[in-house]
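A protein chain is absent from this complex, but the other protein chains hold their places.
== chain A ==
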Amino acid sequence: MLSSLQNPRQAAAQLMNFGLILSTAFMMWKGLSVITDSPSPIVVVLSGSMEPAFQRGDLLLLWNRNILSETSVGEIVVYNIKDKDIPIVHRVVRKFGTGPSAKLLTKGDNNLSDDTELYARGQDYLVRKDIIGSVVGFLPFVGYVTIMLSEHPWLKTVMLGIMGLVVVLQRE
């Protein structure tokens, strides 16, 4: 079916179909981001620090709006630390004060000590805006695909290549 690429409109249409698959996936992700108000509404658990609640590879759905109540002790939250690019999933164990400047302390269920050592240098607590969402749902094991993909980056190239080929070579 490569011959169809000779017609510029047909080639443009096939390229468009491929582009629209990518962009639609991206915009759905962004739509979910906007709805949940979280820059990353779905995250994958990378460590066993929250066992037995979450295992490595679990997919978590986050919610980052405080419509009914503030983020409080007992909630499992995902937070970012300055200058570290990997978000951490842990439970809120202490809270001092209320509102956006309330001081929060987190700890992994499976860890012996709280997270003060994980925080940035000189940081002793989290505030609300460090948090990118509270866990409201999870899918066990599904996220293992992304762990595989990030631990073996060449798999990404292979997968993207196959997807691209399929879309370009196949109409309908």
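The rule we apply is simple: a residue touches a chain if its C-beta (ideal position, glycine included) is under 8 Å from a C-beta of that chain, and two chains touch if they have at least 3 such contacts; residues count from 1.
Assume contacts and distances are computed from a predicted model.
Student: Would you kindly match the missing chain to its UniProt protein name, picking from "Signal peptidase complex subunit 2", "Topoisomerase II-associated protein PAT1", "LALA0S06e02894g1_1" or "Phosphatidylinositol-glycan biosynthesis class S protein"?
Tutor: "Signal peptidase complex subunit 2"
Student: With the full complex in mind, choose from A:31, A:100, A:140 or A:164 the residue touching the hidden chain.
Tutor: A:31
Student: Thinking of the whole complex, not just what is shown, which of A:13, A:73 or A:162 touches the missing chain?
Tutor: Answering carefully, the residue with contact to the hidden chain is A:13.
Student: Name every residue on chain A in touch with the hidden partner chain.
Tutor: Residues touching the hidden chain, for chain A, are 1, 3-4, 6-7, 9, 12-13, 16-17, 19-20, 22-24, 26-27, 30-31, 33-34, 37, 39, 171-172.
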